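The other protein chains are all here in position, but one chain of the complex has been omitted.
In this document, chain identifiers A, B, C and D correspond to the written order of the chains, with residue numbering beginning at 1 in each.
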Amino acid sequence: MNSQENKHKLQLFVDWVNGDNMPEEEYSLGEPVFEEEKAAKEPGASPWNRFHAWVEANGRASVKKVYPVICVLLCLSFLSLLLVLVAHLPSFGELANPGFNEVQQVYIENVVEDTGAVNAVSGIILNYRGYDTLNEAHVLFVAVAAVTVLLRIDRHKGTSMDVVYEKEESDQRYEPHHDPILRKTTKILVPFILLFGLYIMMNGHLSPGGGFSGGAIAGAGLILFLMAFGFKKIERFFGEKVYQIVRVGALLIYTVLMTYFILMGANQLANGIPLGEPGALFSAGIILPINLVVGLEVACTMYGLFAFFRKGGL
Amino acid sequence: MSPYWILVVILLPMITGALLPILDFKEEEDRGKRQLFVAIPVILNTILVYALILHKPVGDLTLVHLTKDLSISFRMDGLSAVFAGLVAGLWPLSTCYAFEYIRHEGKENKFFAFYTMTYGVTLGIALSANVVTMYLFYELLTLVTVPLVMHAMDKRSIRAGLKYLAYSIGGAAIAFTGVMILMNSGDPSMTFYYGGSVTESAYLANPTLVQVGYLLCFFGFGVKAAIFPFHEWLPAVSVAPTPVTALLHAVAVVKAGAFAILRITFYSFGPGILLGTPAQGIAMAFAMITIVFGSVMALKEQHFKRRLAYSTVSNLSYIIFGATLMTPYGFLGALCHMLFHGIMKITLFFCAGSVLVQTGREYVHELEGLGKKMKLTFFAFTVGSLALVGLPLLCGFISKWKLGTAAASAGTTFAFVGILALLISAVLTCGYTMPIVIRAYLPREGFDESQNETAKDPGLYMTVPVLILCAAMLYFGMHSGPICDALFAVAAGLI
Amino acid sequence: MDQLFVNYVQAAAVIIYGIGFFTLFFNPNMIKKIIGFDMMDSGIFLFLTAQGFLYGGHDPIVDPELVGAQNYINPLPTGLVLTGIVVGVSVSAFMLALTVRLYYRYHTLNLDEIIRLARKEED
Amino acid sequence: MELVQNFPLLSIIIMTSCGAICTLLKGKAAKWYCLVCLAATLALNLFAFFYTLQNGAYVYYMGRWSAPWGNEIKVGVIEALLASAFAFVMILSVLGGLEHILEDVESTKVNLYFVMIAFLMLTLLILVYTNDIFTAYVFVEINTIASCALVMMRYKPGKTLVATTKYMIMSLLGSSLFLFAVCILYNITGHLLMEPMGQEVRRLYAEGQYLFPLTVAIAFMGVGLSIKGALFPFHTWLPDAHGSATTTSSAVLSGLVLKGYIFLLIKIYCRVIGLDVLAGDHMPDVLFLFGAAAMVIGSVRAMQQTDLKRLLAYSSISQVGYIFVGLGLGTEAGIAAAIVQILAHAVTKPMLFCAAGGFMNVSGGSRKLQDMTGAGRRDPLSGAAFLVGVFSMIGIPLFAGFTTKLTLTQAALGHGSVKCVLALIVIIVSTVLNALYYIPTVSTLFSARNDLTPYRNRYAHYHVPYVAAMVLFMIVNICVGTLAGPLLEAIYAGLPSLGM
Partner (left out) sequence: MNAGFLFVLPVIIPVIAGLLVYFRPEYREEAKRVAFVRIMLCVTAAFVFLIDLLPEAGLHLFSLTPELPVLFQSDGMAKIFITLVAVMWLASGFFSFEYMKHEENHQRYYLFFLCSFGVLVGLGLSANYLTMYMFYELMTLLTMPLVLHSGKKEAVQAAFKYLFYSVFGALMGLLGFFFIYNYGTTITFTAGGVLDMAKVAGHENKLLAVVFLVVLGFGTKAGMFPLHAWLPTAHPVAPAPASAVLSGVITKAGILGVVRVIYYLIGPDFIRGTWVQYAWLGLALATVFMGSMMAYKEKVLKKRLAYSTVSQVSYVMFGLAVLNQAAFIGAILHVVFHSFIKDVLFLAAGAIIYKTGRTNVTELKGIGKEMPIVMWCFALASLGLVGIPPLAGFVSKWYLAVGSLESGVPFFNWFGPVILLASALLTAGYLLTIVIDAFFPGSDFPMDTLTKKEPSYYMTVPLIALTFFIVWLGLFPGGLYSMIESFAASVF
């Protein structure tokens, strides 16, 4: 083939030497080829479009098949990582663990004369690291607020929250049908439950327990009463207004107490709250009142959550 | 004069531009009022600029301190006087041209708003005293000119506008990195000193970084100066109305890119450091490639304004070639070509605009025999093209002459190849301008007169600026003594 | 590997955590996901309490005779667990409320179904 | 202990009480009370900022007991600055989106909205100030619940509920990983407070003990908080959550909440683990890579969006990428650049969201960009604010974005290794991509074809709070842009207290 090419080249050279060959049409009179007007690229055909078509067609199905396998593999590898981690951790239950350092020593040895509480755990969570527990109460408070946003139906205000709600409305107001066995037992049990809850709250600084557990027990008592006697009865002594006031009041009292305690502590001023002698009921400074307040708060929260899930209102 | 006038000069057009949409002149009825409202500030501003050039204010005017070292400050030194003078000189002419041209495009308020604002922003670039200020106005220039490019708001111009935007912002981002490297090596406030602010020790500490920094700045600002790999936006933008293409893409925007490269080369990185380094080699190589490439593409292009746009691409790289020679003579050649190319190219674009307005023809082969009908326009076009080719009596020859001698005296083989590139491009320039002239005046055998019955010269607003420019070309061609001495003083860093 | 048998309690905790993690990821049902979260929480609390344990350690109710920190277990982790449990409760309550509302609107608990319905509803 | 030193605690207490009290008040009263509390917090924190500027950082015991026993907060220059900035932006966001709150949220539950806002502010304050990682965990949880509540408070739920669920699940996963990391750290160091734990970790690292648990703790901490901070691979929840929430919620979430978590990560990495130990574990490189990927892919995805709010959400992902690139550089300058970006983005993004809210008012409530053509003309104030935001995003000098680009490039250059080159390239690409999707949006918003849309004669009627918010936003943005000097000095002064 290249011989033909050479001939062509020779011809070109001869023409050039000859000098009389006409330069090819310099300014083509043809239709102007202007980039913008070129025919728009026709769609499809390009690999990118084919990939998209495949994804639309069977994207979801393939993911469904592949997802479990990946999930299992991911979790197994994660689990093995954790197990290897545990293998490298300090051994269980040794005194040489890093945990048993001067921090634990102070917590145990001077918890009595610092906080007046015999139960070191209460001392820690309510005095040494008191601020954390203040915010514990706030977590509960926010959770209830969030649930109210979601579940509370303000029927009489006419807010058509969700048309769906209207259909099953009858079930909400359904009062528990008169069940004598349940009512009798609750009549006997509820006072003791509330009393026991109060006991747990009061003795938080002496024995295990405290505001949170006591509150939960009291809450359970309230819920049992509600289950037995229905909303009408309970509204007589524990309606919406009371509920709000108790909840917010308890929180505010707790905050005020804690602010006073922190401000005094931070500025190294004596806070004038008597610690009382250890072991007595009215001792351990601010821990007792805090336990009471927290107990109330937790009880209201428990009851509130149940009521919202049950009736979308109190 | 006190340096505060610099601020006045920059802000006056920007305020007029900003006020226009608020005053909201009606399209047709108070066109006269709008023209007055635009013309007076522009002319006033030009007078102020020339007053500033004549008796230069001493010292810098610092507006605000961004950080401890970086500040927004202005100054009128030699180089800024040249660029400001060029812009101030050509702006009134092109505004006058735009008054009539825009009548058939529409949306005049929006057009003149951005048009006058660009005036202020370009002056901002010219008069900035440090790299950060220049960078600020450089970015503003992009943002102010994008609406102008998109003026017609049809699919084509929007796509062109977006392409222009992508290139400019990309370029600015690349340049920003280079500026940062500059900031680290040498005086952090990056104010412009003739001979560069990069200290010797900083360079010796890490020569490759400084060179990479310079190349980043070079290609970053080079995007606006349409250097080879980043030149596509310039021809694409020729869809914009002619006063926009003429002024922005022959004078303001592209020259801002070239001006920025001059500033960076001679006032920030300093020729002393860069002379003979591979960075200079690369920069010069790209400039040379663009010179030849631009002309070749222009030769191939059939669309009238795109052909002129490609010619701008190639001519701009003359300036950059001069800059990369890194000698005072090279700098002088660059300055000369910046001035004279501004005048030449704006004339050609105006003629293209007049042809478009009068006959609506956009392609080169449609211009058959128009020479007789549109006498003045094509006379100006002929003078412009002869100047561009480098005929001795016209200004084009002077700048080619300065560039050529500078390259010859530079002595390196690269410079020698550079001259060859210059000359090849000159031949190609003749290749793409002369056929138009010949075609216009000496129509071919089978040509019938009837096609150009209606074609005649456009109104006074459009022809007067063109003729003034021709006179300027002839004057500078014949009597360029004083101008060249002034430019040499700037190039040698005396003023 | 023998250290794993020494720390058998932490190993158990971590395994519970892993299972919780698996249920969370594996099944699309909302309730199962919440159960997964609770398992993860309980796994961590077990892991945390295990750190405070001491062989032969007395419960942290300080009685005057038994002096010296070395024969009491570390009270701090138990305190932290108390806080953790409360957080777990509040978060689960919120998630359950969300599930109830989703059920009322989309009548399904399968999260993938819900997402599909939401996307269809959107466009 | 002068009085001023109590101010941070006072601001925290005010916010806690405000949360509680707002539940009792009615909608309008709750709004005013919440705004007053926010203003008070802003003032107190500003005082604290100027105090620490003169006298340097100080530690404040939350309760009577000193470091390893009691709880404490550390008030440094950066912390105070961020706290006051967050408070200020919170006020402006609430004011900016006020009409939408009253419109979107049910009238009876508006007060709960402000409860959530109060608790969110509380958590941000604590995340910024706290010196104890378990307190940090507790507040991370409150923050999760509060922000999920804020997202879902829409009158016509549907889409928002699904988005909230996705957000909730991802956040809970993140916080459980974070808790796990806290337990591991407590297990191997025995301390919960950052300073003592930091010394312990350095000692362990020096002796080479428990190295593997330390790496796992660092990894879990990083992954946990990246999930919550919406770093690239875990960002899937962000577009739906921020896209479908009301204006104020999306403004606050993208502007502040993301930053709270990331600042906590920075604090933990600097104070507890120390940059040298961190470098040993190559964690910064991982963060750097994911940050770089976020910068690019966030913008690419944003280009394909037609809904304005989702577009802004995706752009947040790319801006978060800037912070992680700064953090990933692992040098002091890198951290400073990250903090500057936190501030700059906190100031810019909420403004963009509020402006988007304004545009929605003027375009018949639709979020689609087509319906918003010419909205900029019909509502000039939001148009101007949006423009300032876009300028800042692109990094035009005199605007906040420029300061970030300035410091980040300086930091990258200071680094001088392959990471530096990669950082520079990514910054350039990201700037271009930003321009590529912001400028067309601006051009559609200001396009002259205003008369084609059905909403052409719907001009904005301005309320006082909205105008105030927008104007203040613009002023702050320009201040951060121009007063970069003193800002940077303050940050560099605050770095040692951060644990560098």
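Worth a mention:
Just so we're on the same page, a residue touches a chain if its C-beta (ideal position, glycine included) is under 8 Å from a C-beta of that chain, and two chains touch if they have at least 3 such contacts.
All values reported here derive from a predicted model rather than from experimental measurement.
Check B:I282, B:L391 or B:A492 against the missing chain and you find that the one touching it is B:L391. Contact with the chain not shown here comes from a single listed residue; of B:R34, B:H151 or B:K400, that residue is B:K400. Between the chain not shown and the residues B:A426, B:A440 or B:V490, the one that touches is B:A426. Touching the omitted chain from chain B are residues 386, 389-393, 397-398, 400-401, 404-405, 407-409, 411, 413, 416, 419-420, 423, 426-427, 430-431, 434-435, 438, 442-445, 477-481, 484-485.
The rule is simple: only the chains that are shown with their structure count from here on.
The chain pair with more C-beta contacts between its two chains, of A-D and B-D, is A-D. Look at where the CA atoms of chain A average out and do the same for chain D: the two points lie 19 Å apart.
Chain A and chain B have Cα centroids separated by 61 Å.
Annotation for chain D: residues 134, 138, 141, 145, 148-149, 152, 157, 186-187 touch two or more other chains. Taken together, the chain C residues at the contact with chain A in this complex read 1, 3-4, 6-11, 14-15, 17-18, 21-22, 25-26, 50-55, 57, 59-63, 67-70, 72, 74-79, 82-83, 85-87, 89-91, 93-94, 96-98, 100-101, 104-105. By the touch criterion given at the top, residues 391, 394-398, 403, 405-406, 409-410, 413-414, 416, 424, 427-428, 431-432, 435-436, 439-440, 443, 447-449, 481-482, 484-485, 488-489 of chain D touch chain B in their complex. Interface residues of chain B, counted against chain D in their complex, comprise 64-68, 70, 72, 107, 110, 132-133, 135-136, 139-140, 143, 146-147, 150, 153, 158, 161-162, 165-166, 169-170, 172-174, 176-177, 180-181, 183-184, 209.
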